[in-house]
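With one protein chain withheld, the remaining protein chains of the complex are depicted in position.
Presenting subunit A:
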Amino acid sequence: MRITALVIRILRQIIRDKRTMALLIFAPILVLTMLHLVFNGDEYKPKIGLVDIPEQMETQLNLKNAELEHYENEKLAKNDLSDKKLDGYLVFDTMPPSVVLEGSDPSVNGAVVKWIQDALKPLQQNGMNQEIKIDYLFGSDDMGQFDYFGPVLLGFFVFFFVFLIAGVSFLRERTTGTLERLLTSPLRKWEIVTGYIMGFGIFTMIQATIIAWYAIYVLGMLMEGSFGFVLLITLLLSLTALTLGILLSSFANNELQMIQFIPLIVVPQIFFSGLFNLETISEWLSWIGPFTPLYYAAEALRNVMVRGFGWEMIYKDLLILLAFSLLFMLLNIAALRRYRKI
């Protein structure tokens, strides 16, 4: 089988190149560990729902610096909370009011809690000094920054390294003339692309398993959902990285030019992946997000790892990732026509 031969050859090359293999596995582990040790928070304007608030109380509260929404009952507020239209809501059925937070982003949690404390200060001067009870829809108050950023970083490192390694190895295939040799063999163009995807796919699976395992079980990253879903998402993400890397390598003449794609293609994806709050990005830039694979992978990873969701909440993101890979694959096969017409 011709594809099998290609897959075996690619795996042999990766295994022989110990340094690259180490880069693919240990570099992400190293960086994740460092981020785990370092991370800190920042500021944000929260979106708060007020459920059934008595009018005369609203005039007393300090409600500046937040987007407010009024609800008649808790059920409506809870729906909006799950749809992420709200960061949290206050229910005024008891005194002091009870608080429910969406909870998956610790920086948002912090901002909301701080805002609520400020808002309720006037009441406390009226002699109410009890602790405010806070409930979380997802996550908990001991969730750290790293737990929220972690899934994105996990996706990012898989994407980044697979993109680079696959791109460079295909580029080498072209510059050393082996691609030409492959094309003078009976190997078909789709077989070349498929062979690459399977060869690197197998390796990426191992890479993703090790990194995810390390992040979750050694660094203690929050993990509410199933490990299998995490692997599935990272595999699909690495497929897009692989196909995109191979595709872009046709536009590079050497390794350095391949590296030039990193600030252009790879780094910008971080900005739209939810590592930074998407709502604080200027309007005229935010439309880019939906065009980047990492955007979907990060959302799906976070749904699984932080919110503990299953298949029905991630399958759309997975399908979009698959569509990205398919598109890049077809473009790859078309790009190979430059070297052989049949």
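We take it that a contact is a pair of C-beta atoms (placed from the backbone, for glycine too) under 8 Å apart; a residue touches a chain by one contact, two chains touch by 3 or more; residues count from 1.
By our rule, contacts and distances are computed from a predicted model.
Per the UniProt record, the chain missing from the shown structure is "ABC transporter ATP-binding protein", taken from the list "Respiratory nitrate reductase subunit gamma", "Phenylacetate-coenzyme A ligase", "Pyruvate dehydrogenase E1 component subunit alpha" or "ABC transporter ATP-binding protein".
Residue A:L187 is the one among A:L187, A:L219, A:L235 or A:I262 that touches the chain missing from this view. For subunit A, the residues touching the absent chain in the complete assembly are 1-2, 4-6, 8-9, 12-13, 16-17, 176-178, 180-188, 339-342.
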